[in-house]
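All remarks here apply to the structure that follows.
For this depiction, one protein chain was excluded, whereas all remaining protein chains were kept in their positions.
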Amino acid sequence: MLTYALRRLLLAIPTLLLISLIIFLMVDLAPGSPMSEIPRSIPPEARQKMIEALGADQPVLVRYLLWLRQFFLIEPAYLIDGWFGTSLGGGAQRILSWQSRAPVFDVIGQRLGQTMTVIGAGYVIAVLIAVPIGVYSAYRHYSWFDQVGTFIAMIGYSVPTFFTGVLLIVIFAVNLGWFPSYYDTSLTVTDFATFKRQVWQMALPVTVLALFHAAEISRYTRSSMLDNLGQDYVRTARAKGLLEPQVVLKHALRNSLIPVVTVLALGMPSIFGGSIIVEQVFKVNGIGAALIGAIVANDLPMVQTLTFIFAVLIVVFNLVADLLYGMLDPRIRYE
Amino acid sequence: MNCKSVLMLGSALALAGLPALAGGRGTDGELRITFPQATSTLNPYLSSGTKDVYAASMVLEPLAGFDENGAVYARLVTEVPSLENGGISADYKTITWKIIPGLKWSDGSAFTAADVVFTGDYCRASDSGCAQAFKFDGIDKIEAVDDLTVKITFTAPKANPFNAFVGSQTPIIQKAQFANCMGAAAAACTEQNFAPIGTGPFRVTGFTVNDLVQYEANPEYRDPAKPEFATAIIKGGGDSIASARQVLETGEFDYAWNTQINPDLQAQMLAAGKGQFIMGFGTNTERLELNLTDPSPDLAEGERSTAKFPNPRLSDVRVRRALSMAIDRTALNDIGYGAGGVPNCNVVPAPAFYASDNTGCLTQDIEGAKKLLEEAGWVDSNGDGVREKDGMPLKLLFQTTNNPVRQDFQALIKGWWAEIGVETELKVIDPGVFFGGDPASPDTAEKFYADVEMHANNFDGTDPEAYLAALTTDKAPRPETNWIGTNYNRFANPEYDALSVKLAQTFDMNERAAIAKQMNDMITKDGMVTLPLILRGNLSAISNTLGGVKVNAWDSELWNVADWYRMK
Partner (left out) sequence: MSEPVSETVGKPVSETVSETGHGLFSDRPRSPWADVLRQFRSHGGAVAGVVILGLLVLAVVVGPFLWRLDPAFIAPKATDMFKMRNLAPSLAHPFGTDQLGRDQLARMLAGGRVSLAVGFVAMLISLFIGTTVGVLAGYVRWLDGPLMRLTDLFLALPLLPLLLVMVMLFRDALASVLGPEAGAFLLIVGAIGLTSWMQAARIVRGDVLALKEREFVLAARSIGTPPHLIVLHHILPNVISPIMVAATLGFASAIITESALSFLGLGFPPDFPTWGRLLFEGVEYMQADPNRVLFPGVAISLTVLSINYIGDGLRDALDPRLRRR
């Protein structure tokens, strides 16, 4: 297993380089300009000068190589400088956002906290709700609990977050006034009062996310559990005289977790990536908002860096999922 | 100075606030502002986005600004230069500014003419990519005559010298802070760009990119009693509806900029009774541009939408006029903008001095439009409801950007044009692509691979010279210019081109106005090249507890933030 993991990690490097090149070429090919958001009254010649100052008129391969160098050599150097007070960076140009001229990694650093808190909480709550519901729905197949669970899950998934988000704001922030309608990023938790405010401002976005993800995860858990509860080994376990909780939770659930692990592994990177719609509706201004803002403004360094980090996480978490498969079902062997 | 008068807001909106007694600097707590687009940088020389210029205007000040009527007023100088006071030379080649003595930056150091000269050098430096460089066009040199006097010399006589250092786009930055940020180094000066030192009523205490700006009252501000707010924030993100809601329905913010929402929603939000909309009308005109060249996809790339092939349908002015007559601009405004717009027939709708008295387009005339089309030879010979001429149906492709109001306009206009026998195909484009000008994309405003496109345009400041010059023949986007250009319509009229040259050489204000009106009419009521629809106001929302706001369409909406206060 360890050699397999190491081999996969080594193989991941050329894969990721290729992915980064494809992303770069694609984002570059996409129509649009970093100057598309400036006022119309600015003459075209001035726009052209600004594009030149960004270096956006350089050939695409030159820009890609520059980005590679900045990402793999210069940024780590600055990171080490930040930790140990060295000066490896030596004033070399960091990856700068075209939109704000801020170093892209500083922006990510500023935003990672709120994205992880809000999106992460939404995801954790979704898992905590969804897995038990999925298991129990399958165990009591076609009971009223299952029917109600199915109904809510399907509605939760078929109603998009752009709708539920605004609906919750209208009901709970405007009409009832219980929760704030936006997320205050400058709030730092220092005591109980600020902690309470933090929980209050997270309540609505987390609910929207949890509802959406729980719907998805519970469906996969339920279907997988159903498949396994009908298997011979479950009958054998029962015949052996094992208690029901043991049969269900130990034998059946363990074998049912493969699709659940897959879905979770696919979801983990999005905790970093954030949720574009939820972040926008609640003004969370995390990574998701940064990505969509950068895409709209054609901020290529920002889009490329965020997407690449996202790609790394996807590759890593899919590897983790593969390793977990082996643990859940020892019959799955890789080599 | 210490006693505020009753405030007049917007056109007819008077806030029923009692004159409050001034409490002095920092007595009114926090001023909370929200923008639907978040601020990216606080250096307006690096980004000309309105969201950035406005956020910076709380801190950085120009020598002079535009007041709510569009008139130039002194900010950091003792008086506005004029021919009478000798500030503008008789040959229109120099302008001299006299700085208020004793003025201080927020770090306590003295503000001098050297800072002004530096600001000019900073933006004019090559490779800086200065976003406001065009404001310095035609300037030969900027010199400090003494510590408190700045003299700007132009390369040629300048009819309108109020460009550089006038208005929130070209404020003065501190030489000591930005000395190492000249030219190509400008971009890397993150620390300076995110917390510029200024002379304005506030100073920056915190900035998270594309999210939140935090300010506190500037202790060195020249009026010791102002600003009355101790701190201020600008929170960005979300959309216009959410921003308006947070002022008018939940009351979480005091002021929301750019709350352009439909009249139904406006009424609904006002019903909560927590605040008001305010609107300032500048020159932002929602319009239809008509393509005078043939956008047919059957033409080869490079010939499509170029002057080689005139538009087979729209080349006839009678057809263009009929399209305009079929539109009910009042209905459009009532559906899309309400109090935030005015039906309009001019491309230069303001200032009043420059605006033509052209209101002919305001009444819809379906029958007249039909008659005109018949005259032009377009008749429905096969009874399918669409007119034809020489076997060619009168069918148009109408494109615009994705925006709920614009889609409503598209649907309405399509309906009216169907009434007069014109079939319309609608198309929506992502705004980033449409305004992006990427020559590889077929969907840009410049390429104009359609017969009709809808967008809004305005001019900067109060002088329309450059704006009108954008429609001269040589400014047509075409393959030779790599599809760069501002004359989207491919309007080609030598008479218009000549007037454009003449306007630049005319100094008498009345004569300038006459030429500008003539040019406006050539594009609109005579030529029907551009069909103006609505003069769009800047719609913002303010809380009932916020006083002192004076809406201004010619400069930053936060231009007089020093005078804002909490109503008690």
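The chains carry the letters A and B, assigned in the order they are written, with residues numbered from 1 in each.
One rule holds in what follows: a contact is a pair of C-beta atoms (placed from the backbone, for glycine too) under 8 Å apart; a residue touches a chain by one contact, two chains touch by 3 or more.
A quick note: this is a predicted structure, and the numbers were derived from the prediction, not measured.
Engineer: Which residue from B:291, B:410, B:457 or B:506 sits in contact with the chain not drawn here?
Structural biologist: Of the candidates B:291, B:410, B:457 or B:506, B:410 is in touch with the missing chain.
Engineer: Among A:64, A:78, A:123 or A:139, which residue is in touch with the absent chain?
Structural biologist: The one listed residue touching the chain not shown is A:139.
Engineer: Using the document's definition of touch, tell me which of B:28, B:115 or B:328 contacts the absent chain.
Structural biologist: Among B:28, B:115 or B:328, only B:328 touches the chain that is not shown.
Engineer: Touching the absent chain: which residues on chain B qualify?
Structural biologist: These residues touch the chain not displayed: 241, 262, 264-265, 268, 297, 328, 330-331, 334-335, 364, 366, 402, 404, 407-408, 410-412, 414-416, 418-419, 425-430, 433, 440-443.
Engineer: In the complete complex, the non-displayed chain touches which residues of chain A?
Structural biologist: Spelled out for chain A, the touching residues are 11, 15, 18-19, 22-23, 26-27, 29-32, 139-143, 150-151, 154-155, 157-160, 162-163, 166-167, 170, 174, 216, 219-220, 223-224, 226-227, 229-230, 234-235, 238, 243-245, 247-248, 255, 258-259, 261-263, 265-266, 269, 291-292, 295, 303, 307-308, 310-311, 314-315, 318, 321, 325, 329, 331-333.
Throughout what follows, only the chains that are shown with their structure count from here on.
Engineer: Using the average of all C-alpha atoms in each chain as its centre, how far is it in Å between chain A and chain B?
Structural biologist: 38
Engineer: How about chain A: which of its residues touch chain B in the complex?
Structural biologist: Chain A reaches chain B through residues 29, 31-33, 35-54, 93, 96-97, 99-103, 106-107, 110-111, 169, 173-174, 177, 180-182, 184-186, 280-285, 289-290, 293, 295-298.
Engineer: Over in the complex, which chain B residues touch chain A? Could you list them?
Structural biologist: Those residues of chain B that touch chain A are 34, 38, 40-41, 46-50, 127-131, 133-134, 184, 186-188, 190, 193-194, 206, 208-212, 214, 233, 235-239, 242, 245-246, 249-250, 252, 272, 430-433, 435-438, 440-441, 443-444, 455-460, 466-467, 470, 484-486.
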